[in-house]
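Below is the structure I would like to discuss, written out as structure tokens.
Omission of a single protein chain aside, the complex is shown with its protein chains in their original locations.
Up next, subunit A:
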């Protein structure tokens, strides 16, 4: 029922990757024109730099070798005993996996059940984003890339992660459409790292333009974009609930 690399998906990837400068997904056939190499200037993060941060997240592995604990700058990992699960950062897991020294345990949130239920909730509550792992895109990519044989039901999991990404991406797109010129902040709770990075160039520049144009705009316009009470907790009477991407 699902094609993994449909044409529309590829096009979408171009959009996602172009902004950051470099294709995040190595397999994606991005046309050379779209891939402009920027150096990562201040104010921007390359997709590879976002991935770099994700690689510090911890994951469980089952080693097949014996080794005392490693005392690294990033912390103490191990000791490693055959068949005894231990927790290491992803970069370490990947290195060991590539050398055939361990198998990687799928994180709980990447199980078929969890993904199915979060996609369900994501569709049910169209107005907000569900909490997902902050680095879910990067981590799933890394695992599909190097530990596919450790993932039970890998085909299904991959399709589900794609679905999740798509549902959320649709919401992001809808959310960006609602950006207006009276807005100088927005809450983006539960957005993931890669999603933030993806909308960064457009979102920051759009708001900055609006802001600059607004500076010259002297007449006070009271906009009716206030929605009192929505998700409201605060007793503050004038509290405006910011639009969030829907």
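Definition applied: a contact is a pair of C-beta atoms (placed from the backbone, for glycine too) under 8 Å apart; a residue touches a chain by one contact, two chains touch by 3 or more; residues count from 1.
Everything that follows uses one rule, which is that contacts and distances are computed from a predicted model.
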{"item": "Identity of the absent chain, which is to be given by its UniProt protein name, from \"Ras-related protein Rab\", \"DNA replication complex GINS protein SLD5\", \"NADPH oxidase 2\" or \"tRNA-intron lyase\"", "value": "\"DNA replication complex GINS protein SLD5\""}
{"item": "From A:61, A:92 or A:106, residue that would touch the chain that is not displayed", "value": "A:92"}
{"item": "Residue numbers in subunit A that touch the chain omitted from display", "value": "40-45, 49, 52-53, 55-56, 67, 70-75, 91-92, 95-96, 99, 101, 182-191, 193, 196, 200, 203-204, 207-208, 211-212, 220-222, 226, 234, 236, 238-240, 242"}
